[in-house]
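The complex appears here minus one protein chain, its other protein chains still in place.
Let's turn to chain A:
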Amino acid sequence: MRRDDGGRIDRSRVLRFRFDGQEYTGHPGDTLASALLANSVRRVATSVRLGRPRGVFAAGGEEPNAVVQIEEPFPEPMLPATTVELYDGLVASSLAGQGRLAAGPDPARYDAVHAHCDVLVVGAGPAGLAAARAAAATGARVILADDQPEPGGSLLGTRDEVDGVPGADWAAATAAHLEERPEVRVLRRTTVFGYYDDNYLVAVERRTNHLGAAAPAHMARERIWRIRARRVVLATGAHERPIAFAGNDLPGVMLAGAARTYATRYGVLPGRRAVVFAANDGAYAAALDLADAGLDVAAVVDPRPAPGELWAARLRERGVELLSGHVVTAARGDGQVSSVEVSPVSSVSSGGVSSIDADLLLVSGGWNPVVHLYSQSGGTLRHDEAIGTLVPDASTQAVEAAGAARGVFALPGCLADGTGAGARAASASAPARPVDVPRAEEPPEAAPLAYWLVPAADYAGHFVDLQRDVTVADVRRATGAGLRSVEHVKRYTTAGTAHDQGKTSGLLTSAVVAHALGVPVAELGTTTFRAPYQPVSFAALAGRDRGALHDPVRVTALHEWHVANGALFENVGQWKRPWYYPRPGEDMEAAVLRECAAAREGVAAMDASTLGKIDVIGPDAGEFLDRLYTNLMSSLKVGSIRYGVMCRPDGMVFDDGTVIRVADDHFLVTTTTGNAAAVLDWMEEWLQTEWPWLRVHLTSVTEQWATVALVGPGSREVLAGLAPGLAVGVDDFPFMTWREAEVAGVPARVCRISFSGELAFEINVTSWDGLRLWTAIMDTGLVTPYGTGTMHVLRAEKGYPIVGQDTDGTVTPHDLGMSWVVSKKKPDFVGKRSFSRADTMRADRKQLVGLLPEDPDVLLPEGTHLVATGTLPEPPVPMLGHVTSSYRSAALGRTFALALVRGGQGRHGERLYAPVGDALVPVTVTSHVLYDPEGARRDG
């Protein structure tokens, strides 16, 4: 229920929200959890495996129970109600372990920021604020990140004073002071969730989530911060830990510190009458604060023989019974706590139980430093016997933990610890500047007891992991089955694997394992913490890198024309290439057959600008290319062109293309479209690491040229019309030469090369002249535009392989039937030695062949396997190879395919079978050159 006053909520404004169909109200400053507790909603979830009712258990991101589905304004699954800031119009529902993703697209924006700083402080509690304050005083660049809407951390949930003012006021003033400094950035609602190499940390800032439907559309909903910090201070605080006893999962069982936070920060009493079960002094302070806030605290139950006299006296003052040397054996109730059973430690197993009426049972087994980021950074952890938990030990990066994050729990200690850590962190970047330690008081503490498990005969109702419904009985079943490692027990029981990643249950699991095995917890070692610390949405991680911005789109100088003329596009690498140009009523098959016929019988043109182009310039350019290509390039004459293949040192084909000699010291190399960057990298690598003495420079010029392939028996006539100054006759302009000429009034380099077997010219102009050239070609009215669909068919009919489609990194030039491109004269080139390896000389290597399906209408799917027999033998069926390319051919009047087949060059004329669905399609193996094998069409 809501207290009459108190709390950091704005009571002057009322927010309406719905939970499980019920209307409720709350105030700005509430979380969904505090608002539900204020409305006395005890059951907020149903457990995943056992279907048990569950209530709010914690007050922060460590919450294991109250995981809800947000329904409106935008569906979001699996959010802890303790981390959802209340807003007007929020609609949420309870879950039973699993949420639902939104069916529609997320309309929100997400973005990312890169930041650098001298000191990153994670956490704006007392230690973090003290650290940021001390670091900022030196003038260092400081980023302070905190996951809450306002700074203060634990100070928001207690009544402690700092420097003589309420802790929350001190926190607000300190943060305001920090924000005035130009070199300091304070990030609120920002969770640092990952700590990677070289002090690289990643955080998510929730910018508009708390505004609900009122969130401005132009603002990113969440922002990822990628921070590189010289030094890091982790002031991440501590999580309170539960104790295992019967019925410890009932709604009404809550962490003591969480209840104190609800009363102090949110002005909410999470019940009417409470029993506190704790083995540390901190919970006494919680009990006193709660009693002062109006909660009826019936008793404090403490297994320790006697707490400090100071605490005992304070409890007496408020009429709270102190049961030292006692434990809670069970929480009882139907759907929620109605009574608590208590027993002296000495007689837990022999009965002697008394019962106290209460609707709230507040537990505190002690505090676990939040060591997740420290562990992620590579820092090691050690078991601290005195506080019964893991603390940071040795760092491997420039990081230190401060305050509760390293086991210093008292407020004066946290403030001193933070101040020291902040000053040390800044000392790497700025001259030291002494800073006073903020003052606070804390009563002397008695030693805490690491108390985990109340002994019982039956452990089926002692819950360890509330979110996974794992009990002490489940853990003991695992150890009973012989498991000794906590990691194995985790996998066997699923403890610690839920949405909360065992933030409250992890060490309890270890303690229960240790108890079952009769060994100290410290002997069990530690588990490794991994990013992310809290769940992060994929939308936030993707940021702006989705949809059209997912990957750069590259278009050629002619792109607008293709779009205007109805081209459909194919993605090749990042390029948009025209695929085919359908006329009204045409499907792809009809369009490609028409375009193919135009290229073979008339004139057709393709935008070939995407082919990679690399200038190789320098006195040693020829020698450089001789070392990389399988054939000789240095002998190429200026004005001539040669086709070449590059292999990896293992002899496998890496890329192919034409090489033009522009001048004595200047070659222009073309690469396949998708491989252009890789070829340039490859050349740079050899030049820089193996042959640095060669005087050669490499420059990518792909974008500088627009290239048009003009193809077909009529292409000479069209070119002659466009380039009256160019002698285009077969004797004046022979195959594999190039000429400079004006084409369509534009200076051009015209190459006589062909990727179709037809008479063809490749016209290169600077890219800004590209559209003018292309338009002039099209304006002749004689030329059919064609795309990659047709290009693939034309080249396959001629048996020209496409690297990456007909090859896969296991294919040599010899396998492709291209022994002619491998020089026998050159003493060495990259790949040569491998051609005499036993494996590359095997006669049964997979080799490129043509395939003709017996039924000329059957189109084999690419990737289809090939077998020897018309009925399948028992598996394993010997596989002979697979189809790499498959098309309908206008020129052949039938379907055909290219394939890699074991010993294929010796199988011409053989019949093989291709399993397609349930059928075995008979095919005949042929040469891979199916069209014009004599090369008669090349000169037109």
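One rule holds in what follows: a residue touches a chain if its C-beta (ideal position, glycine included) is under 8 Å from a C-beta of that chain, and two chains touch if they have at least 3 such contacts; residues count from 1.
Throughout what follows, contacts and distances are computed from a predicted model.
Trainee: Which choice in "ABC transporter permease", "Sarcosine oxidase subunit delta", "RsbT co-antagonist protein RsbR" or "Tyrosinase" gives the name that UniProt lists for the one chain left out?
Mentor: Per the UniProt record, the undisplayed chain of the complex is "Sarcosine oxidase subunit delta".
Trainee: Out of A:396, A:485, A:635 or A:775, point to the residue that touches the absent chain in the complete complex.
Mentor: Residue touching the chain left out of view: A:396.
Trainee: Based on the whole complex, identify which of A:198, A:523, A:857 or A:918 touches the chain you can't see.
Mentor: Hidden-chain contact among the options goes to A:198.
Trainee: Tell me which residue among A:436, A:703 or A:828 touches the hidden chain in the full complex.
Mentor: Result: among the candidates, A:828 touches the missing chain.
Trainee: Looking at A:72, A:684, A:703 or A:740, which residue reaches the missing chain?
Mentor: Answer from the full complex: A:684 touches the omitted chain.
Trainee: Could I get the residues of chain A that touch the absent chain, sorted low to high?
Mentor: Within chain A, the residues that touch the unshown chain are 196-200, 228, 378, 396, 649-650, 681, 684-685, 688-690, 692, 827-828, 832-834, 837-838.
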